[in-house]
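Read the structure below first, then the notes.
Removed from the display is one protein chain of the complex; every other protein chain stays in position.
Moving on, here comes chain A:
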Amino acid sequence: RIGCLTEDLLSVLRVKKIHFNNNFAYLINLKCPNYLLFLQIFINNEWQDSVSGKVFPVYNPATGEQICEVQEADKADVDKAVQAARLAFSLGSVWRRMDASERGRLLSKLADLVERDSVYLATIESLDSGKPFLPTLFVDLQGTIKTLRYFAGYADKIHGTSIPMDGEYLTFTRYEPIGVCGQIVPWNFPLMMTAWKLGPALACGNTVVLKPAEETPLTCLYMAALIKEAGFPPGVINILPGFGPTAGAAIASHMGIDKVAFTGSTEVGKLIQEAAGKSNLKRVTLELGGKNPNIIFADADLDLAVEEAHQGVFFNAGQCCTAGSRIYVEEPIYDEFVRRSVERAKRRIVGSPFDPMTEQGPQISREHQSRVLEFIQSGITEGAKLECGGKALGLKGFFIEPTVFSNVRDDMRIAREEIFGPVQQIMKFKTIDEVIERANNSDYGLVAAVFTKDISKAMTISTAMQAGTVWINCFNALSTQCPFGGYKMSGNGREMGENGLKEYSEVKTITIKMVAKNS
């Protein structure tokens, strides 16, 4: 099945409209497999066309060709979705009256359904986002399933406390859902980010209006179908494909939305926070960009460090907010590290996402490809040494060669701004104090990593880093049990782990007058 999906097969892609559950669905004929795609807006457990009737095209970034057209949600659709979500959240509703453990059960069912359809979901994820199929199946889908299961387990474990307060009172706290949550997810891990958002929101009992990225709406919409199949009540989850400046902005400034969670660029993160400030002071959580330091000491296991640093920046074609895009290498091993990193980057296999050998697929869009190439140009202009790569690759699709820069200085653009592409910057450092200072000298603070065998160095660096996550002798070791989020301009709040639940809860303190208190 995977082998069938070479580019020439994709080129004969045809779309057919069929009836499905009283709604339209679309069959895409790829000669071999039949693709069932959902291309409408999902409100109140129903598939709907956009109010405006507008649609937008979705492309396969590996070929640059259009896959299909999807209904484009706008402010009017957001209004409808918020209304549905508000109704689903109203006091006495099915969702509000539901046992917490039953909410967990539904999330667990959703995880089972995603697991059931994981090969299919991985296929359309690859098709839509260009990420290689196998990592999608093993990383993205597993991450999605595990996240949903994890938060399923939390639904009935979100404990308030009873508090020994002064005076003749009994006080206890309840963790209550915030209400209608707007969630805006990015295109780099479309399904997994959807799960990161839905898991805690639903475990806590909120209702959701979620906007997937316009580049990658397909898996998220398929998930909508699974949400309905799992049995979530109507209106609890509403999914609206659309654009940031229209649908996204409508969510961020909506008076009927109690909380907004956004994952994406720092630039847009600021707009979201502003919109919340201007409208109803909705709670805001943000997962934004990063320019993450990866510090390699001379005593590190060099093979491990080179490979992890390579994966740390090139994973997902460099399109990770966690990308370790500032690699600080201690002087004695600098040249050797650069040599081995270049050698590794040259071996990186770029190609069709459906080829099982492929390590790196295309960038997400033509626009993004140009942006990354422009960064590479700036690196060359500002005097960094281009060790390998640096160019677009192939005639079709949005591929870029794995690129390595050495002799990078901290003040260069490629060392300060988030590139979000397959471009590795390697810098030199001498002392631990110096590298701490330089690594922290950034607006961002998402993640950091250190490679060393010395436990003291490891602990010193990990406590000194202004970053939400620090990895010691590993990179991108993310797991649903561990909180993730940014210091400084990399974000607000934390996702995942128990911390993730706090962002979707209001604490209510209830105090009762007692007649005669005893301990």
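The rule we apply is simple: a residue touches a chain if its C-beta (ideal position, glycine included) is under 8 Å from a C-beta of that chain, and two chains touch if they have at least 3 such contacts; residues count from 1.
Keep in mind that, in the parts below, contacts and distances are computed from a predicted model.
A chain of this complex does not appear here, and its UniProt-recorded name among "Electron transfer flavoprotein subunit beta", "COMM domain-containing protein", "Proteasome subunit alpha type" or "aldehyde dehydrogenase (NAD(+))" is "aldehyde dehydrogenase (NAD(+))".
Within the whole complex, the absent chain has one touching residue among A:Ser52, A:Ser93 or A:Thr460, and that is A:Thr460. One of A:Val58, A:Leu286 or A:Ile432 touches the chain omitted from the figure, and that residue is A:Ile432. Check A:Tyr150, A:Phe232 or A:Phe314 against the missing chain and you find that the one touching it is A:Tyr150.
Interface residues of chain A facing the missing partner chain: 100-101, 104-105, 108, 146, 149-150, 152-157, 159, 170, 432, 455-460, 462-463, 480-481, 498, 512-518.
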